[in-house]
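Contents: one structure, followed by commentary.
Note that one protein chain is taken out, while the other chains of the complex remain in position.
Here the chain labels run A and B in written order, and each chain numbers its own residues starting at 1.
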Amino acid sequence: MVWNTNLRWRLPVICLLLQVALVVLFGVFVRYDSDADPHWLDTKEQENSTSDMENEFYYRYPSFQDVHVMIFVGFGFLMTFLQRYGYSSVGFNFLLAAFGIQWALLMQGWFHSYYQGYIHVGVENLINADFCVGSVCVAFGAVLGKVSPVQLLIMTLFQVTLFSVNEYILLSLLEVKDAGGSMTIHTFGAYFGLTVTWILYRPSLHQSKERQSAVYHSDLFAMIGTLFLWMYWPSFNSAVSNHGDAQHRAAINTYCSLAACVLTSVALSSALHKKGKLDMVHIQNATLAGGVAVGTAAEMMLMPYGSLIVGFICGIVSTLGFVTHVAFTTCMACPASSAPSWVL
Amino acid sequence: MVWNTNLRWRLPVICLLLQVALVVLFGVFVRYDSDADPHWLDTKEQENSTSDMENEFYYRYPSFQDVHVMIFVGFGFLMTFLQRYGYSSVGFNFLLAAFGIQWALLMQGWFHSYYQGYIHVGVENLINADFCVGSVCVAFGAVLGKVSPVQLLIMTLFQVTLFSVNEYILLSLLEVKDAGGSMTIHTFGAYFGLTVTWILYRPSLHQSKERQSAVYHSDLFAMIGTLFLWMYWPSFNSAVSNHGDAQHRAAINTYCSLAACVLTSVALSSALHKKGKLDMVHIQNATLAGGVAVGTAAEMMLMPYGSLIVGFICGIVSTLGFVTHVAFTTCMACPASSAPSWVL
Partner (left out) sequence: MVWNTNLRWRLPVICLLLQVALVVLFGVFVRYDSDADPHWLDTKEQENSTSDMENEFYYRYPSFQDVHVMIFVGFGFLMTFLQRYGYSSVGFNFLLAAFGIQWALLMQGWFHSYYQGYIHVGVENLINADFCVGSVCVAFGAVLGKVSPVQLLIMTLFQVTLFSVNEYILLSLLEVKDAGGSMTIHTFGAYFGLTVTWILYRPSLHQSKERQSAVYHSDLFAMIGTLFLWMYWPSFNSAVSNHGDAQHRAAINTYCSLAACVLTSVALSSALHKKGKLDMVHIQNATLAGGVAVGTAAEMMLMPYGSLIVGFICGIVSTLGFVTHVAFTTCMACPASSAPSWVL
């Protein structure tokens, strides 16, 4: 965690200013959702008495906690494969995500949950805020080690804002279906990250290239990130699907796609290595592409074999992209982002 | 894991004796809760047929597993930041927690779930037993590296007993509301730990001070503990709330408070460092204070902005306390314990 010590007051001041602004905006705009507010529930129960179990909380909360783990442990540890930045990776990811979820609750709230003069926040808003921050984590991967925490906070501020506008245009105006957020989250995040990298690019940065080597223990930490992302992806893709069979189907489809993706990633990684060895970085990145690619269609009647085909193709395309450097920087940004060429 | 080898039979004998006593007491006193017992359910279903989904299990079980992870992985790995004690930290935490949950099931059972001659155990009892052990884990942080496993087991025996009496007085006699257990769990745990440290204090212990330095990988392990505590805190505060909107609200409030706390902790940590750097130990400890402080009021109509204010203040107070050494030992005990000055 090294940055210009002459500017030492910038981080504290910006953190406090942002947090004060958030407190004020929450005070003015944010209230509880009807499912979290006893007054609304009283009215509802007078009309027709329902079970407590019908609360949105019980439909969404287990998936929410899984998504939360993906954002903080999954993305945080995924980046530790870069030896020197392992520590910053986890810590800075923590900082930007904690700020991002608050700002996302507001931005997404204004677009999607604003009525009767207030943003109404429930567990589904928490999940969507985590999704939005997932997009920032993807972009963070592209700029890791090149930016200070202050720059990261500013990047998060802009990206969450743009994300929400983009999401509003795609989902509300164009009425695109994008359950797992392949377009809004992963592709957007990857290209945003690339753009930021391009803006920040200075030739002198090449000198620090040797810092990017991985070490043994760093890789094991990175596997913690990879595995939690991989395991919980079915929750990611089904967290905000419709109740019942749609949520059920989204989980099954993602499970199938992810499993298929592992085998084709291993096959390509081994085939493209001159000694036939496996490169763990390929595995870490490509295996997740299956979850991203199936995201958009996860709750549709894709059929299990359809999901396997998606995973099959993704494992190949993303490993190829990684090895041939065509999509190198994109892939660096995030496991997920290696899929866009197929998604689009 | 070093202790006086002359006393080598003490640990096995005490472990076996304690476990035999627990088996006998469980045999005499503990039976299943009505929701886990088919005979009771038969009666209930004759009266008015309800869905299987109305079983307490489905309201509480996902939160229970999250709390379980907090106790064993969260608190276990949190302490690994002390280089030499990393290993003992995880192992001893495992031992004391495994003993503590059994003893807590009995002690809390006698006070709260005893009727018809038996303690009736269901998933809510399991959560409360985990909560009680959470208090022991907080105290454990204050004595880490100073006590043997035998002493830890005895400390657990006493602390769980006192915890249950204290909880009974606060919740049942004084009818205090303390959903997230800020008072019963965290403050009690911190002061119990401090008292034990004070009793065990010997000047010679200062000589081993150099053992307390952190190393790079230890810090990454400690981040695993921190993050699992941070991520699952909404489950901690909502696990035993009332069904429906109260549980929903407790999760939202905790989510908001925790997020705000991260930004102010980072601000203070950077502002108080002479070169403006971040101290990861501050972040690890202070970020969790937001979860503790909001605990008592988590299920109330605190409003999202109210939760942000709680987190805002906590991040500042606990980092300040940590740096100025006013609450140094308390803070060492646990991230959580840095909040009491504000809570009380």
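To be clear about the criterion, contacts are C-beta pairs under 8 Å (C-beta built on N, C-alpha and C of every residue); 3 or more make two chains touch, one makes a residue touch a chain.
Keep in mind it's a predicted model, so treat the numbers as computed, not measured.
Only one residue in the set B:H68, B:H186, B:H248 or B:H282 touches the chain that does not appear here, and it is B:H68.
When the full complex is taken into account, the listed residue touching the unshown chain is A:F228, out of A:Y32, A:F228 or A:F322.
Taking the complete complex into account, A:M280 is the one of A:I154, A:L171 or A:M280 that touches the chain left out. Across the entire complex, the residue among A:I185, A:A260, A:A297 or A:V317 in touch with the chain not shown is A:A260. In the full complex, the hidden chain is touched by subunit A at residues 51, 53-54, 58-59, 62-63, 66, 216-217, 219-220, 223-224, 227-228, 230-232, 234-235, 243-249, 251-252, 255-256, 258-260, 262-264, 266-268, 270-271, 275-278, 280, 283, 287, 301, 303-305, 308-309, 312.
Contacts to the hidden chain, counted on subunit B, fall at residues 1-3, 5, 7-9, 11-13, 15-16, 18-20, 22-23, 26-27, 30-33, 35-38, 41, 51-53, 55-58, 61-62, 65, 68-69, 72-73, 76, 80, 86-87, 90-91, 94-95, 98-99, 101-102, 105, 121-123, 126, 149, 217, 221, 224.
Operating definition for what follows: only the chains that are shown with their structure count from here on.
The angle of the rotation superposing subunit A on subunit B, based on CA atoms and rounded to the nearest 5, is 120 degrees.
Computed from the mean C-alpha positions, the centre of subunit A lies at a distance of 30 Å from the centre of subunit B.
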